[in-house]
Structure formats: C-alpha cells, structure tokens
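Notes follow the structure.
Only one protein chain is missing from this complex, and each of the others stays in its spot.
Entry: chain A
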Amino acid sequence: MTATPAQALLLASMLFALGLLGVLVRRNLLFMLMSIEIMLNAAALAFVAAGMRWHAADGQVMFMMILALAAAEAAVGLAILLRLHAAGRPTLDADTGNRLKG
C-alpha cells in the first residue's frame, strides 16, 4: 500500500489548519507572513495530490502558479514590513499597521 490521495489531502488540511492558527494567534507581522506561506503550501499540496489522483500534469502546473504567487506575496509583504520598520516603528505589531503613512 502506498500513499493515497486521501492521506495527502488530510496532510494538506492539517498544514492549512496550522497556518490558519498561526495567522489568528500571532501579532508579529513576520510570523503572519510565514503562516500565510504555510497555508499557500498546503493548497499547493492539495493540487499536487489531485494531480496524482487523476494522473494529470495540471496539478503541478497549478503548483507553479502558487509558487509565483507566493514569491510575489512574500516580496511585497516583506517590503512593507521593512518600510514599517524604517519609518521608526519599534515593533512589528500588526495592530499598529493602520498608522502607515507615506
């Protein structure tokens, strides 16, 4: 017996739930970005599992699209983070993000 799509989807759900937990609990913007990466990875795993189930390459194509999305998201998110830090904000608390100016 080898790995089944159901097991892979269960793993994807667990990773997604953990990422969601991270986004909900953490107040540090850096950790929230990392949790979003975890959730994107879980979605990519679901796509790959579906591609394995149907013996189609479409799942891996979607994985590459998610990869591009994650790269763009990380670049913009980290740039905003650095901007907040450079503006003299002493903390990475997400609740102070509404004071972003300029």
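Going forward, a contact is a pair of C-beta atoms (placed from the backbone, for glycine too) under 8 Å apart; a residue touches a chain by one contact, two chains touch by 3 or more; residues count from 1.
Please note the rule applied: contacts and distances are computed from a predicted model.
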Original post:
Any idea which of "Fe-S cluster assembly protein SufB", "ATP synthase subunit c", "NADH-quinone oxidoreductase subunit J" or "Glutamate/aspartate import permease protein GltK" UniProt assigns to the chain that's been left out?
Top reply: "NADH-quinone oxidoreductase subunit J"
Subject >> Residues from chain A at the interface with the omitted partner, ascending >> reply: 1-11, 13-22, 24-28, 30-31, 33-35, 37-38, 41, 44-45, 48-53, 55-61, 63-65, 67-76, 78-83, 85-87, 91-92, 102
